[in-house]
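All protein chains of the complex are present and in place, except for one that has been dropped.
Note that the chains are named A, B and C in the order they appear, and that numbering of residues resets to 1 at the start of each chain.
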Amino acid sequence: MDLSLSTETVGDRTVVKVGGEIDVYTAPKLREQLVELVNDGSYHLVVDMEGVDFLDSTGLGVLVGGLKRVRAHEGSLRLVCTQERILKIFRITGLTKVFPIHSSVADAVSATD
Amino acid sequence: MDLSLSTETVGDRTVVKVGGEIDVYTAPKLREQLVELVNDGSYHLVVDMEGVDFLDSTGLGVLVGGLKRVRAHEGSLRLVCTQERILKIFRITGLTKVFPIHSSVADAVSATD
Amino acid sequence: MATVELRFSPLPEHVRTARLVAAAVARRAGVDESVLDELRLAVGEACSRAVGLHQHGGLGGAVRVALTDQEKRFVIEVGDGAGTLSELAASSEDESADGSDDTLGLAVITGLVEDVEVGRDEAGGLIRMSWPVQPA
Partner (left out) sequence: MATVELRFSPLPEHVRTARLVAAAVARRAGVDESVLDELRLAVGEACSRAVGLHQHGGLGGAVRVALTDQEKRFVIEVGDGAGTLSELAASSEDESADGSDDTLGLAVITGLVEDVEVGRDEAGGLIRMSWPVQPA
């Protein structure tokens, strides 16, 4: 299955809803999307991963890249993820310490820490 | 997907309902079933192919083998099939001339020609 | 080189894998959805035939499926390693088999696929088939 992407603005946050497979083949599309948002001045991103079926390290790399980009503008990148399978991948790579991970979009858009 | 088989007696006919894929891997199971029925004295068979998703020449070979077996006992082997994809395979191999093909089990069990 | 090449030991269960791979790679290469069913069936037939040859001959070795994405055609080659056996089998009628599978298999392939060549290479028989690719 391919990657699907949609964005929505909620207050000062931009929610990127991702669906399908984020892998070595589709990750470039996600990277483009994140780069474009930052270039357009969206520095507070929420990536909603609830619709993601598959995530590999290329996808993780793109998310880390996105985080670096928004941080260069004092921004934030928060994830929404409750799928154990996906959370495990963040855990084994130590990235749960790098990304704030929320259990709902509502949580993520209102978070401020 | 694997092959599923179930049999039912309707008057003097035995209806074999086949589901799934009949291919080089699963065809032996269908062969066994047909051989067993003939050995048990069921010589008038109706093979219901409506649940078949995939059929290859190994499957055709097993049906032809079944036909030979029942004919050795003056029996019959009728097929039920309305799926164009499956019918095409019988057509290109000339087997529509060999098997009576019916559009419903009711038709097949009442056919006498 | 082929875009994707699959080799498998001559067992019926791997024919399913070959069908799966051929259809997935063909779809991705731009072969029309409407012919994917036929392609899957044709590849399965060619592989079943190769597996049968290996098994009848008591041969080890591998069946090879090469998938090549050319500009305008998607090419599938299925090669057995049955040497000269593959010729014998193609011409002889195997009376012991139900309904002479080998003849039926070739009938299905030639009935379904417009562009098909049944030939041979060093290892044994080689069936070459191709389908048009939609411009991306």
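Quick note on the criterion: a contact is a pair of C-beta atoms (placed from the backbone, for glycine too) under 8 Å apart; a residue touches a chain by one contact, two chains touch by 3 or more.
As the structure is a computational prediction, the values presented were derived from the model and not from experiment.
Listed by label, the shown chains that the missing chain touches in the whole complex are A, C. The set of chain A residues touching the chain not shown comprises 21, 23-25, 31, 54, 56-58, 60-66, 68, 85, 89, 92-94.
Chain C meets the missing chain through residues 1-9, 11, 13-14, 16-17, 20-21, 24-25, 28, 60, 62.
Simple rule for what comes next: only the chains that are shown with their structure count from here on.
If you average the CA atoms of chain B and of chain C, the two centres end up 26 Å from each other.
The distance from the centre of chain A to the centre of chain C, with each centre set as the mean of the Cα atoms, comes to 43 Å.
Of all residues in chain C, none touches 2 or more other chains.
Looking at chain A, no residue sits in touch with two or more other chains.
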